[in-house]
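With one protein chain removed, the remaining protein chains of the complex are shown where they sit.
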Amino acid sequence: DSSNGKIDSDRDEETGKFFKIIRPLLVELIGTCIFILTGMFGACHDNENIHPLIPAFVFGLTLMAFAASFGHISGVHFNPAVTLGIFIAGQIGLVMAILDRYSTCAGGSTFLGPAVKWWEGLLIECTVTFLLVTVILMVAVDTKSKTILAPIVIGLTLTGGILGAATFTGGSLNPARSFGPSLIANQWRAHYIYFGGPLLGSLVAGFLYRLVWAHTDRRYPKQRKH
Amino acid sequence: DSSNGKIDSDRDEETGKFFKIIRPLLVELIGTCIFILTGMFGACHDNENIHPLIPAFVFGLTLMAFAASFGHISGVHFNPAVTLGIFIAGQIGLVMAILDRYSTCAGGSTFLGPAVKWWEGLLIECTVTFLLVTVILMVAVDTKSKTILAPIVIGLTLTGGILGAATFTGGSLNPARSFGPSLIANQWRAHYIYFGGPLLGSLVAGFLYRLVWAHTDRRYPKQRKH
Amino acid sequence: DSSNGKIDSDRDEETGKFFKIIRPLLVELIGTCIFILTGMFGACHDNENIHPLIPAFVFGLTLMAFAASFGHISGVHFNPAVTLGIFIAGQIGLVMAILDRYSTCAGGSTFLGPAVKWWEGLLIECTVTFLLVTVILMVAVDTKSKTILAPIVIGLTLTGGILGAATFTGGSLNPARSFGPSLIANQWRAHYIYFGGPLLGSLVAGFLYRLVWAHTDRRYPKQRKH
Partner (left out) sequence: DSSNGKIDSDRDEETGKFFKIIRPLLVELIGTCIFILTGMFGACHDNENIHPLIPAFVFGLTLMAFAASFGHISGVHFNPAVTLGIFIAGQIGLVMAILDRYSTCAGGSTFLGPAVKWWEGLLIECTVTFLLVTVILMVAVDTKSKTILAPIVIGLTLTGGILGAATFTGGSLNPARSFGPSLIANQWRAHYIYFGGPLLGSLVAGFLYRLVWAHTDRRYPKQRKH
């Protein structure tokens, strides 16, 4: 038994780099591409009668799918690796340009409602992203409130957030989701809110988590251990 | 080990006030504000074709998000702390007044359908709130029927209740949710049903739980212990 | 400890009749009434654009709520007690007659689509009820495939079944759900399919479960035990 244990640990060492760096990177790369792509398909839906329901469910349920499938490999929660993912997802614009024609996919862009001021849009994107990131931190990261329901809760929170913000900003919560279609449609009115809003909401959620919500072992300032 | 245990207990003592009073209060304060705000965004949706689906899912999924994230900190179920939350949420009217113009958000108000009598509306609000509170008591409070699925079940029950009551009363189940928009739109027809209905349904659910549904250790009258 | 155990068992004896007969009966009585009532509210929705979505989600999510809350008390699955529940629920017609006017609630009736033959309707009601009852037996009754997800799976299966059958028969799956509104609207065309269909589907599901799907300890014929 003891020798077997040593061999297992050797094997883990052997494939360590693959497990720790390459595989998570592949997950973020392939995952972000397919997540944005599938969601975009749904957002391009031409049935205006049920407009925000389709993209909201597609994005939410796809996120649920990835969180359930790859949560143990790379986290699928906001971490440095996502930076790369977002960079790559920005390239999705090219993929989209190949896949679709402008006309079909104008509905895929996120843009401000006609009577919405820029700072209102910023505030709304900020609020719903704050909600999403807080939920991710609480149900998937926090030592105490972690739950096996995390994939479903996170996915459906995204659905709720998109539905909530839909009339005002289109419900982005994600710079990468807004960048691609805007590139194709060449539509940049108040585009900075789709970078600023989610970033701000994400920052506030992170600070509030570290200072207030986190379980003792993750909260800042750390309690002294004698 | 024993000394470590003592230190842990010291630390818990040290931060006891923070844990027991300040943090739950913060959860109720921030939580209720964002819950009402996000739901309101969804209710303001101008697409009349799918009217009650958007607010129903936004409110339901946001409640699910909060129940999953903060259920271990403050309960997020009806308790005295909520009283404060409701008071504060009443102030949301001011936030809304800043955020939105009347015209956009008239759809966010809850009001009686044209052919619905006040006592019918009261009865319907009472019924669906009775259902919601009963579910909360059974899946999140009761010693025996408590389940880890609670956040999802509670959130989707709110969705179901709002969808059910939508034609008749707009589906409030929550005085705070009705007060803000009514303040902005200055729309007070039969507004008392949004206070009376949920309160009544909540009371009946509470009594019935204590007297009939509760597991032995929470049921009233307590069985004598020799 | 031993004396304490005896007292506990005495107390259980004491309240045995309450636990075994009265409480389950109350659950079926109150539960069926509120289940049908809330679902009916949703079915009366006057927005024809999204017709079957509202009742499907209301019925499904309400069933989920009851299964999660009262599953440990009375089963909430097809059993002799439900017979009484159905009888009482038939009386819901009176409650509805008081609550609503005919005009508002005609949409609450289930009736055959204009081009659907009676035996087609019967077959469809039979198929979806077969699906629902099979799911209930597998996820809530069977010793092996029982799962804590049962309330969500059962509720959403009802949603799926109603959505599936909506165009053809209105999606009843439940004699009590069809009887009340038909009484008010005095609409009896091919009403027997809402009794025959669910009954037939339920019977086939029950037999197939006992003979084929059930785990060894519940399957018929019982394997001899030496």
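By letter and in written order, the chains are A, B and C; residue numbering begins at 1 in each of them.
As a working rule, a residue touches a chain if its C-beta (ideal position, glycine included) is under 8 Å from a C-beta of that chain, and two chains touch if they have at least 3 such contacts.
Note that the structure is a prediction, hence the values are computed from the model and not measured.
Put simply, the hidden chain is in touch with A, C once you look at the whole complex. Annotation: of C:V27, C:L112, C:V128 or C:I193, C:V128 touches the absent chain (contact as defined above). Where chain A meets the omitted chain, the residues involved are 7, 11, 14-15, 23, 26-27, 34, 37-39, 41-42, 44-47, 49-50, 53-54, 57-58, 60-62, 64-65, 68-73, 99-101, 103-104, 148-149, 151-152, 155. Although one chain is not displayed, its contacts with chain C can still be listed: residues 49-53, 56, 115, 120, 123-124, 127-128, 130-131, 134-135, 138-139, 144-145, 147-149, 152-153, 156-157, 159-161, 163-168, 212-213, 216, 223, 225-226.
By our rule, only the chains that are shown with their structure count from here on.
Interchain contacts link the chains end to end along an open line, per the touch definition above.
When the CA atoms of chain A are superposed on chain B, the rotation angle comes to 90 degrees, reported as a multiple of 5.
Interface chain B/chain C: under half of the residue numbers present appear on both copies, so the contact uses mostly different residues.
Within chain C, the positions touching two or more other chains are listed as 49-50.
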